[in-house]
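What you see is part of a larger complex, with each chain still in position.
Going by the order they are written in, the chains are A and B; count residues from 1 in each one.
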Amino acid sequence: MLRFLTAGDSHGEALLGILEGYPSRIPIDEESINRDLARRQSGYGRSDRMRIAIDRVRIVSGVWKGISTGSPIGLIIENKAGRKGGDLPAQLGSVPRPGHADLAGSLKYGFKDVSPVSERASARETAMRVAIGSLCKLLLEPLSIKLFSHVIQIGNVASPPYERLSAKQRLRVERSPVRCSNIAAEKSMLRRIDLARKRGDSLGGEVETVVLNVPPGLGSYAHYDTRLDARIALAVMSIPSVKAIEIGSGIEESRLPGSQVQDEMFLTRNNSVRRRTNNAGGIEGGVSNGEPVVVRAFVKPLPTIRKSLRSFDMRVLRSSRAPFVRSDTCVVPAVAAIAEAMVAFEIARAVTEKFGGDSLNETKRNFASYLRTGGRGLSS
Amino acid sequence: MLRFLTAGDSHGEALLGILEGYPSRIPIDEESINRDLARRQSGYGRSDRMRIAIDRVRIVSGVWKGISTGSPIGLIIENKAGRKGGDLPAQLGSVPRPGHADLAGSLKYGFKDVSPVSERASARETAMRVAIGSLCKLLLEPLSIKLFSHVIQIGNVASPPYERLSAKQRLRVERSPVRCSNIAAEKSMLRRIDLARKRGDSLGGEVETVVLNVPPGLGSYAHYDTRLDARIALAVMSIPSVKAIEIGSGIEESRLPGSQVQDEMFLTRNNSVRRRTNNAGGIEGGVSNGEPVVVRAFVKPLPTIRKSLRSFDMRVLRSSRAPFVRSDTCVVPAVAAIAEAMVAFEIARAVTEKFGGDSLNETKRNFASYLRTGGRGLSS
């Protein structure tokens, strides 16, 4: 069973990650992980810290002669900047910032100082999640399962969803400073970010992750915690700043009559199933149905804004203004990369559960055999 | 650790449920569970089956002289109507219905008949989840943690969220045939449901669950799967027909600048924390912050509509129309009751994790002691 733990504080010496249950014989390319780490760090709207310290992963175990061994994969990402307290302002001290875990975490863990909380509640830990997700993509690629993620909204500027994009527009995303497929939308987004930065304000938005070539049959309606959509909801909602999740066109659907939202099925000549719509977002009854899995996440604007927010001092019990820590103006493009990683993990987990396989060879063999004998559809 | 499994097919003889890790010495009132089962079954827009067969739970273990013993609680809900195939039409056979698990489940489990899939993928199993949630509420009540759930949208008719309701309006909900606080909205909803039923159509909507008196400190940012919002997202997304989840005002927030959405903190005279807004929905950094936990779920309209949908026959591989099974027009009020149950489970699970306690006495003692020494806020 694929599972992972991560450790690491925002200004500690390193992040650690351990991925267990990863099949053997998967070619491991450290550079492809580093590319994903860079995708998380890039994005117009990030603060300078991101640009100075480029994350690079070091794999310390579970790989032999360039392929995975089936043993736990041990990962280290060093914190180059800010080691031991770096830019964490001393005055953060005992005044919890609204919108952060500061207050809740201090009460929970018994601190009157915000630092031991914010060090872990920080989104810094998501760098390791991206590395884990990157390994999961290396497992999915040989099965032709591919992930795509992009930004479909920043502030009140929207950009079209994946299914309305041309191949060319899809390619555009990786070159866009805001992971946006649409030039006009991108321009507006950049302008809003500039404006927000000038004002010391922040912007949220919406990201979309699409998984292509997902076989039907991942997840199960058998129990509440085996449903694929439920697991994806946990994985994506767990990303800092994400406050809402949508599968397919779930929100819009809720306002329409049932007659307008069904994804009818058509038989093709070679007896596979085609649909003209994908309102279900690739999941029916908690099980992947063979269509692309579509997951959208809504990202709140970061709470670290120049406007001084009301709070109080936990030590002296007096009203106080929350400290302003210079921060990112907009992290929506980064959340797209993180959401892709978390969805990749859940899809990979469901794949190893369904197809077993201690080695890539075995997983591929079982996967192909399932598709051949009916999983693809119908011809068996 | 609180956990449960359920079993039971839609037209089988009974649903079973087992709840493990439930503290001892909690007074168990079978009738309060039955009331929750009735709330799930009621609601304008349900089909006749609901009215005929009133669900009643039977507790077969884990209770002694009216109180829980700490042993697994065994539950049975008999399927009074429809036993063994009852109203399941024979023609359902081999044509998967769009919007159901039919196709995905048949491919996954290797059937060319839809019945073995639809028997479990059916929302029938949620009756047992409601019973489980009801037991969880019996654990939360002695800690003063209360849940409220209502309908805030059916089709395109909206009704105000909890925080804008008067006490009187809140009380109204339990008497409303659509679990709606607002008379005008209710009227519109009933009309839409009548119209939809006449047309053989269906309606979705949106429900809101609010948890009151949640102590700060449930859940943790320590790992992705310990975050309270993430766990709630899984639990609620796992309800059949739910396709999107929102914590607090997560969707609206994503479009606003950060300066407009923060929940500032104010110190009261007796040194507790007050906020004037709750955009965060009671959860910051994955941890409850002492404000009400607010969860919204978007419900798609049921796919069983009179309009005949295109599909195909899995046996003969020929195009076919999906069978129309007479069904509910609108299940949104029922989903409110189910969402309440699932949220109750996750809150109860987080409570037993944080406060331990093998008996209610112990949990209460630990809970009170936490609040006294700082968990309430700040006075320690």
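The rule is simple: a residue touches a chain if its C-beta (ideal position, glycine included) is under 8 Å from a C-beta of that chain, and two chains touch if they have at least 3 such contacts.
Here the structure is a predicted model, which is why all the values come from computation and not from measurement.
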item: Number of copies constituting the complete assembly, 2 shown; value: 4
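Keep in mind that, in the parts below, only the chains that are shown with their structure count from here on.
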item: Centroid distance [mean C-alpha coordinates] between chain B and chain A, Å; value: 26
item: Residues of chain B touching chain A in the complex; value: 5-6, 96, 98-105, 107-108, 110, 117, 120-121, 129, 153, 155-156, 196, 199, 201-206, 216-217, 220-225, 227, 229-240, 242-251, 253-259, 261-267, 271, 273, 275, 279-281, 283-290, 298-305, 307, 309-312, 314, 317-319, 342, 354, 374-375, 377-379
